[in-house]
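Let me give you the structure first, and then I'll get to my questions.
The complex appears here without one of its protein chains, the remainder shown in place.
Letters are used for the chains, namely A and B, taken in the order the chains are written, and counting of residues starts over at 1 for each.
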Amino acid sequence: MAYSESAWLIPLFPLAAFLLLTAWGRGFRRWAPIVGAAGSLGSLVLSILVMAEGVDYRDRINWIKIDGLSLSLGYEVTHLTSLMLVIVSLVSLLVCVYSAGYMKNDERITVFYGYVSLFVFSMLGLVLSDNMLMLYLFWELVGVCSFLLVGFWYHKPEAKAAAKKAFIVTRIGDAGLLLAVLLLFWYMPNHALDFAGIQNVFHGQSGAVDDGITTLIALLVFMGAVGKSGQFPLHVWLPDAMEGPTPISALIHAATMVAAGVFLIARTFVLFEASPAAMDTVAYVGAFTALFAATIALAQHDVKRILAYSTISQLGYMMLALGVGSMTGAIFHLMTHAFFKALLFLAAGSIIHAAHKQDIRELGGLGSRMRVTSILFGIGALALSGIPPFSGFWSKDAILSAALDHNPVLFVAGLLGALLTSLYMARLYFRVFAGKPSAASEGAHESPAVMLIPMIVLAVLAVVAGFADTPWNEWLSGWLLGGEPSAHDSSSPTVMIVSAAVSLLGLYIGWLAYVKKTIRPASVTEAMPGLSKWLERGYRIDDLFASVIVKPYRMLGTGAKLFDRYVVDGVVRLTAGAASGLGRMTAALQNGQVQTYGIAAVLGLIVIIVVMAGRRFWS
Amino acid sequence: MLASYLTMAAILFCIGLYGALVKRNAVIVLLSIELMLNAVNLNLVAFSKYGVVPSINGQIFALFTITVAAAEAAVGVAVLIALFRARGTIKTDEFDELRR
Partner (left out) sequence: MFDIEFNGEFAAFFVFAVLMIAGAVLMVSFTKVVHMVLSMAAVFLGAAGMFVLLEAEFLAFVQVLIYAGAVSILMIFGIMMTNHSDSRAETIKPLKETLAAVGAIALFGLLFYAIRDADFEGLDGGTPAQTTDNTLAIGQALFHNHVLPFELVSVLLTVAFIGAIALAKKEA
């Protein structure tokens, strides 16, 4: 019992680490990784204890109380949140250990660990929050951390631009979330914002809140999730965010923060269940994003960008799962994805660390140079592609079977996405590791143990995590739903066979194209140069935004600037000019000649006399 | 007749005022001021005879005025001579010390 009650301590370990690192500053370089990792380790240990205990617990204190309205700060431990706590603290611990090697020579390593600790604190706080407002606060805080860490190498102009883009684009979604919070506050009985209250009000459509409003709130919440989780059309920031250090990409932009959107929807799932329209929106946006991002990933050349689009695609799967009503499938995939995508990013970081290149056209033949990395990357790739028995297969299977139950169109889209996923992973893997070593690969060498060990841990998890919820052992879904009967039927063997076959087909095509060279990928590019260019630029969504939103907005800004410069400033200058002109005029009067002063005095005297004497005529 | 004397004094005063404000030679400015003082004297004496309470006091006042005017003229000319010695001119528009 004691562990759940002290769950509020979990985010405080990284916060303490952050404060310590910020206070100590630069002179603390050698200790920074240890302090950062210790903070995450503390959180991890407590999280595991809380999760193992498996007791729901809730506590809160009043924060602001005005006239019967009260806002509270509180924490809530449920099975869902305790699972998220473990995932977040585990991945962050591994990333902290890994960064000790990866960021070893960086000048600002203390700052880096400070930011990471702050992020972990905010993320854990987000997970633990018991009400929407508090969740929103932490939601913004993780956004800030993401901004700081994407722009960590701020001397690179791309990193600066990417940080700004990440912040501004997610802000659009955050505005939606804020509106949702305000609407909830307005319409909820007693203005309650806590998740338990939301659960009670919306469960089984009690009718306390109008249907239209429910749909609106759900869609606005979804808008927040779209921004944070990089769903179409707000996905554009995520590929650019890869300018940040690679461990950050693994932690924030693959495993935890981007999954916050999925977590948010899972947390407020009852809202969506109350609104079929919102559910459908989530499902279709998710399925479209999954397919859409996978096609883009096929044409990218940067290792990290491929992985970023893959992340978007996988988040699309999670949204799809939520949209078809399989919350457990989404969380299951979130968990397995956190492990194998973090593994892939860390392995990619290892490649970049060794070869100092991240363009797959310049890499090649690294398999012989970096055997361990290549095996670990392979495990991650197989898990992502959904090859049994790796974890990705099980979670993807759960999603696909839920989609088939719901709507065959979504199932087909998911299946197609799975094919593309295994294809681009095969392309990435074979281009980087197979074949003859390229020039850039010549000097590459295996990464140090401090980087390999976290990857090995993640690889083990990527293999075994899938067995948490297999068709014959639905431990996770049962556990998440708190002993209720499983929401989705056990997946049919057909789905499993089909999805595995499709994934294997993708791998086979990739193998033919990039190892056996029976299919020349260049022939596709040559046949349709426009298409590949188009895909490479991500369907030119950025350009579309630039011309549809950014440019008119900039024109508006220019217009406002001109208005400000010529009209507002004009008035100001006119006032100033009038004053100074009057001053110059009167200064000319001040010529130091007594006679001029005398004339002025006489004229003034006459005016006074006229006024005094004239009063008798009109009064 | 009082009105005629007063009008006469007003004319003299205004001419003196004009001269004092316009003339560039400081001596003439002094002279114009004497003219204005004379106009005042004329008024005083006219009221001394035609006033509501005719009295010799008007003439006494005029006498004092003449005395003060004489002293003023003497000091004024002395100042102008000193000024001329220092600056080489007594043009009124050459002096704008008040500006500083």
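By definition in this document, a contact is a pair of C-beta atoms (placed from the backbone, for glycine too) under 8 Å apart; a residue touches a chain by one contact, two chains touch by 3 or more.
Every value quoted in this text rests on a predicted model; they were computed, and no experiment measured them.
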For chain B, the residues touching the chain missing from this view: 1-8, 10-19, 21-28, 30-32, 34-35, 38, 41-42, 45-46, 48-52, 54-57, 59-60, 62-64, 66-75, 77-82, 84-85, 88-90, 93
Footprint left on chain A by the chain that the document does not show: 595-596, 599, 602-603, 605-606, 609-610, 613
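Heads up, the rule we're going with is that only the chains that are shown with their structure count from here on.
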Centre-to-centre distance between chain B and chain A (centres being mean Cα positions), rounded to whole Å: 94
Contact footprint of chain B on chain A as seen in their complex: 590-595, 597-599, 602
Contact footprint of chain A on chain B as seen in their complex: 17, 20-22, 29, 92-93, 95-100
